[in-house]
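All protein chains but one are shown at their positions in the complex.
Presenting chain A:
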Amino acid sequence: MGGLLKDIYKSRALYLFISPFYILFLVFSVFPIFYSVFLSTHKWDGIGEMKYVGSANFTYLFTDPTFWHALVNNIILWILGNAPQLICALIVAFLINMAIVRFKGFYRIAYFLPNITAMVAVVIIFQSLFGNEYGLINFLLQKVGLSRIEWFNSPFASRVVIAAMICWRYMGYNAIIYLSGLQRIPKDLYEAAELDGASTVQTFLRITLPMLKPIILFSVMMSTIGGFQIFTEPQVLAGTQSPYPGTDTVVLYMFREGFTYQNYGYAAAVSWVLFIIIGLLSVLNWKVFNKSDD
């Protein structure tokens, strides 16, 4: 222990140099994390007295139908937004990686671009694209003789809009990650497969997929974490009328409880339950992927 302190003292200039980050991290991240544990057992409106309520916040949470509703919605949004997206991303990465494709750099940038655009701007564009009365999509639907879809009036259609936004935004990001994984697969495996007369589909299923497993696990985990933190899309999409029916998520629920209804203690409890949900799902992902390993 003394040795460690001595080491730190010896390289104090270096520690001093990295200290601003750690000080800010301590003040703005570590402290709030631990404080929220304390907060989750209290009832607090943000100004008045804090009242200790024990586990009442958690018991209430599990009996609140709105929470369950938000959770179910969230799972639907997560699957709808990520399952097709990850599959598309894999196919896109596979196509870009094929030897015959030219202008690889261009595709890489083009697919990645949506990921770095400002989220709120994207949501506002989608909002007007999918407008019930005056949206471009409905205009086109009517032009080709189909009937208009009232996107924001049915829970399912609203979910589709949000899933479309998630797909649009993260497909390229995941494709780039897959692409880097693909490029790591040794070429000789493919050459051997070719010699043995394997078709493209066979090569994909027997070589590419197994070799990509760690990368896929990473992207699935990241999408799980992201999927349970969906907030901006439904929030901005519906503006002051947030959320549209069918688009409530756990984070929106937490935000509403905290910053609209001023139940800060309860919102802290919700955030911890969300943490546990994401943790459990990550473990589940990991287990599922590792099982098929042997």
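Throughout what follows, contacts are C-beta pairs under 8 Å (C-beta built on N, C-alpha and C of every residue); 3 or more make two chains touch, one makes a residue touch a chain; residues count from 1.
Following the convention adopted for this analysis, contacts and distances are computed from a predicted model.
Engineer: Unshown chain, UniProt name, "Extracellular solute-binding protein", "ABC transmembrane type-1 domain-containing protein", "Xanthine dehydrogenase family protein subunit M" or "Heme exporter protein B"?
Structural biologist: So the chain that does not appear here would be "Extracellular solute-binding protein", according to UniProt.
Engineer: For the chain that's not shown, point to the residue among A:Ser29, A:Ser55 or A:Ser128 touching it.
Structural biologist: Reading the full complex, the residue touching the unseen chain is A:Ser128.
Engineer: With the missing chain put back, one of A:Ile47, A:Ile116 or A:Val201 would touch it. Which one?
Structural biologist: Only one listed residue reaches the unshown chain, and that is A:Ile47.
Engineer: What residues on chain A make contact with the chain left out of this view?
Structural biologist: 13, 16-17, 19-20, 23, 43, 45-48, 56-57, 60, 64, 66, 127-128, 131-134, 150, 152-154, 237-241, 245, 256, 259-263, 266
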